[in-house]
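One structure follows; several queries about it will come next.
A single protein chain has been omitted; all remaining protein chains appear in their positions.
Presenting subunit A:
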Amino acid sequence: MDKLINDFSFGLFFWQFIILLVVVFVLGKFAWKPIVNALEAREEGIADALAAAENAKREMANLKADNEKLLVEARAERDALLKEAREIKDQMIADAKGEAEAQGQKLIAQAKAVIETEKAAAVSELKNQVSSISIEIAEKLLKDQLADKEAQSKLVEKMLDEVKLN
């Protein structure tokens, strides 16, 4: 201890004090602070860049998921549209079929009615013609049979016989 105190040199202490002050303050201003700040800034930059990359990755994943979702949705929509179209088509065919049938039925009924009336007309005309022909034939027959007087008298007689006056 005695030797330590004896070895203590105030001059050296003084210079060390001054030099340490200079190193701490001057170097602090021009080196330590810029260095520490730069290291920190770089670390922050790296951390930020990593975070940004992570974010971008997450966003990409999100985007991909969104795309997939959209694709699934589009596919479902397409399927729904196709199904609807098919239904509409079936409906239309069914409708058309029903309509056509009804139309046909109606046409057939109309035709039947026309046929009926035509038939009736034809029958009545036939009847008329037959009656007129029968009259003509009867006329002609009568003309032929009643050409002479005898025949005529016979007939009258016959008729008279038939009509018995009671």
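One rule holds in what follows: a residue touches a chain if its C-beta (ideal position, glycine included) is under 8 Å from a C-beta of that chain, and two chains touch if they have at least 3 such contacts; residues count from 1.
The rule is short, and it goes like this: contacts and distances are computed from a predicted model.
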I want to check something: the complex is missing a chain, and I'd like its UniProt protein name from "Sigma-70 family RNA polymerase sigma factor", "Serine/threonine-protein kinase RsbT", "ATP synthase subunit a" or "Carbohydrate ABC transporter permease".
"ATP synthase subunit a"
Name every residue on subunit A in touch with the hidden partner chain.
4, 6-17, 19-20, 22-28, 30-42, 45
